[in-house]
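Only a single protein chain was left out; the remaining protein chains are all shown in position.
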């Protein structure tokens, strides 16, 4: 007994060489965190502080110490791994820069412009300071609402066709392909299409709010079809079967079982589609044009919209340019807020109103 | 075979009016999409052909359509390709960061932050590009001209406003970044967990695991995501129209004040003053843009389809 206890093979401590090879030579665990934190702090000072933007590059160099150090201590493989981690993180930070920059500039320059006059006045008979975006806001709401009124029925019923009726049919394959093609139509081409269509009925030079709605529909329909299709696909087949087995006709099954189950997803999808087209400029520039006055009639003449108003305010500011450029920032901020609110609303709807339960 | 089909059809005859109406409405909606696309192609062609055939003295730009459109196509491609060259590496990095590097609990939020970039309206990008980015880049362009001026790309003279094709491309890159990122992220997240674990079990570092398991699986997905981003960059109008100070030339000089225009921006900038056959020429150029983006998107879809066959997923 005692002899085996003392024999070297059953020694409780492993041989130092194996322990060493398993443990490896590695950087202290605090090192990457410390250098990373230092780099972030430096970068923040570079962006917001008084020193200058060049500090961001210094920050990156500080972070780059880690892979170099690793090269010496840990060897090439680990150093490469750490270097890639640095690159990937850098890519993410680079992507944050424009977002932060856009948000801060638009908010800081747009916020001072917002006031009661800005929201309640049009640009009618305004030269220089004053005036507002009332006409453009109304135009945007009307045209977008009209576009949604055209797109949602067409998009939803197309999705219903694709999922409930078209399974395995050649027409359904074609429609799916065409929806893909439609997704890729450049917005300016949608505007040209609406113009070319309306020229046939109203002659050259036509400008109309409803034309803008048609152009936006071309952009919106494929988005609605796609999201509704996804949502209808998620409705378990078992629910359809349960309904059929109760002697419910197919159309009632779709209306009363399938659509209610998918409702939250459909509302989310439609909201996101609206958010996408409400900021579209190019098609409205072509077919809806711009006016200084309020126009509530979609079928009569030019209609101002927020994006087009923003565009012209900054491209042709007039003399003196100051007030017009200020209004452009204000309108851009309002547009941004509307889009962000729509995105937020879409998220909340899908979060709170999705059917609860295990499936 | 025929008797089989006829009995099948006979069996399904007693349909209810409600079912017939509902089905009819769905088919009609689907056919509307077909009609719309046919309409886009048809109306653009009908209105565009006179513009293509117009003689130089009938239109404002005073050249044949080919001479008119070639520099625009060049500018469109140049801006889009530059944008992609900048966006793709960053997008892959961001997607990889979100899918495999960021802390699990943060990943969804970070993805949402990047998606916010896609929500920003293009006119806001334009306003930002013209009044912030362009100004901020003026000293950079000066530095580029002084130190890298021997390369034709940076020959200069550097623009004093910063409203160059490079600035426009940077804005485009930011705009397509979220598109490419979102798709790449999806594909990276779909990498079979078993492949990843197999690589890690062989003693691979995280980067070696990415090379072994993620990229081979995701390669065609990255390509198609990039193509879709390209389609988006080709068609983007407002940001370019606002940022770029264009003069319709063909040049590879990226930082001077004379820049090629793009099809979409050119339409946006000249459509409102255009009359007669000039309008038709603009519509024809729109048709060219439509075909260009169609080809790119089509190629992207084809790659996606082919990938489906290989991965066995449906």
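A few points about this structure:
To keep things simple, chains are lettered A and B as they appear, and every chain counts its residues starting from 1.
In this text, a contact is a pair of C-beta atoms (placed from the backbone, for glycine too) under 8 Å apart; a residue touches a chain by one contact, two chains touch by 3 or more.
The rule we apply is simple: contacts and distances are computed from a predicted model.
For the chain that does not appear here, its UniProt entry gives the protein name "Phosphate ABC transporter ATP-binding protein", which is one of "Cytochrome b561", "NADH-quinone oxidoreductase subunit L", "N-acetylglucosamine transport system permease protein" or "Phosphate ABC transporter ATP-binding protein".
Listed residues A:28, A:168 or A:203: the one in touch with the omitted chain is A:168.
For the chain left out of this panel, the touching residue among A:33, A:233 or A:256 is A:256. Note that of A:105, A:187, A:217 or A:243, the residue touching the chain absent from this view is A:243. Although one chain is not drawn, its touching partners on chain A can still be listed: residues 167-168, 236, 238-249, 252-253, 256-257, 260-261, 263, 355-359.
Rule of thumb we're sticking to: only the chains that are shown with their structure count from here on.
Taking the mean of the C-alpha atoms as each chain's centre, chain A and chain B sit 15 Å apart. Residues 77-78, 80-81, 84-85, 87-92, 94-96, 98-99, 101-102, 105-106, 153-158, 160-162, 164-166, 171-172, 174-175, 177-190, 192-193, 195-197, 199-200, 204-205, 218, 221, 225, 249-252, 254-255, 275-276, 278-282, 285-286, 289, 307, 310-311, 314-315, 325, 328-329, 332, 335-336, 339-340, 343 of chain A are the ones that touch chain B when the two sit in their complex.
Residues 16, 18-19, 21-23, 25-30, 32-34, 36-37, 39-40, 43-44, 46-47, 89-94, 96-98, 101-102, 110, 113-114, 116-117, 119-128, 130-133, 174, 177, 181, 205-208, 210, 228, 231, 234-238, 241-242, 264, 267-268, 271-272, 275-276, 279, 282-283, 286-287, 289-290, 293-294, 296-298, 301 of chain B are the ones that touch chain A when the two sit in their complex.
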